[in-house]
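All protein chains of the complex are present and in place, except for one that has been dropped.
And then chain A:
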Amino acid sequence: MIEVLRAGPATTVQDLGRPGYAHLGVPRSGALDPAALALANRLVGNPPTAAGLEITLTGCTLRPTRAVTVALTGADADVRVGRRPGDVGRPLSVPAGAVLRIGPPRAGLRSWLAVDGGIAVEPVLGSRATDTLSGLGPPPVRDGDRLPIGPWPGHPAPVDWTVVPAVPDQLRLTLRPGPRDDWFTADALDRLLRTPYTISPVGDRVGARLLGAPLPRAVAGELPSEGVVLGAVQVPADGQPLVFLADHPTTGGYPVIGVVDDVTGLAQARPGTTVTFHGPQR
């Protein structure tokens, strides 16, 4: 069991999500940076499918009731076991009853914490991920929660040190046009690829909203709802693009001008971060 002394405002349980149910209206969900969570799991000897915590911006404070090995990946942050400082990207031993403090990130937004045995809340449709859009999975973590831990997975692979990736000041995203770039003026795609955008403060696990040159439509009217993918750049009526992240809806009624190859950088992009888009050919 892990007691949550201070949850922070947006800490959730995440794993690799629940793909395979989009045709029933069930979002994929899962960690915004699945590779970072998988790395944390590897550092403590968990399988990559184990659930951990996704911690956003303000850190959190936890107290395990049994001795555990934990690992934090993603944004660099101050980590302490009792008074002893620890490192991001490295397994840490936390004695039973000791307090694990994860501070706010020095740069970036989100960290992933794995605990040996994994967070063992009840799975829903094969996943323990909190889906903030549909409400499937456990509710977001709150102060006073007691999170169950699974059985000890055995000794981890002999990897005890990893590099904490730097968070760039400017995020460069590769964009492939379509499927509905023909709903926009020829100028729109040009604007998206040639002018910088900034991350809006109104962003969450559903999508990263961007602010910048509006993308004008060539086709008026409503697009009949159609399936959307992770990384889809949807353009609502105000012309400001939104990049879909893990909790995106399964279908959308606004045209998608292009799709971003890799959205994991957006998981660390604070409001105000500059984002530029580039075609895949460069």
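Here is the rule we go by: a residue touches a chain if its C-beta (ideal position, glycine included) is under 8 Å from a C-beta of that chain, and two chains touch if they have at least 3 such contacts; residues count from 1.
Here, contacts and distances are computed from a predicted model.
Undergrad: Just go with whichever of "Chemotaxis protein CheA", "Sugar ABC transporter permease", "Sensor histidine kinase inhibitor, KipI family" or "3-oxoacyl-(Acyl carrier protein) synthase I" UniProt uses as the name of the absent chain.
TA: Spelling it out: the chain absent from the display is recorded in UniProt as "Sensor histidine kinase inhibitor, KipI family".
Undergrad: Which of A:Val4, A:Val44, A:Ile102 or A:Leu136 touches the chain that is not shown?
TA: Candidates A:Val4, A:Val44, A:Ile102 or A:Leu136; residue touching the omitted chain: A:Leu136.
Undergrad: Among A:Gly30, A:Gly89, A:Gly231 or A:Gly265, choose the residue that contacts the chain missing from this document, as touch is defined above.
TA: For the chain that is not drawn, the touching residue is A:Gly231.
Undergrad: Considering the whole complex, which of A:Ala22, A:Ala98 or A:Ala120 touches the chain not shown?
TA: Answer from the full complex: A:Ala22 touches the omitted chain.
Undergrad: From the list A:Ala35, A:Val124 or A:Leu193, pick the residue that touches the absent chain.
TA: A:Val124
Undergrad: Pick out the residues on chain A that sit against the missing chain.
TA: Within chain A, the residues that touch the unshown chain are 19-26, 124-125, 134-136, 176, 178-179, 224-229, 231-232, 249-251, 256, 259-261.
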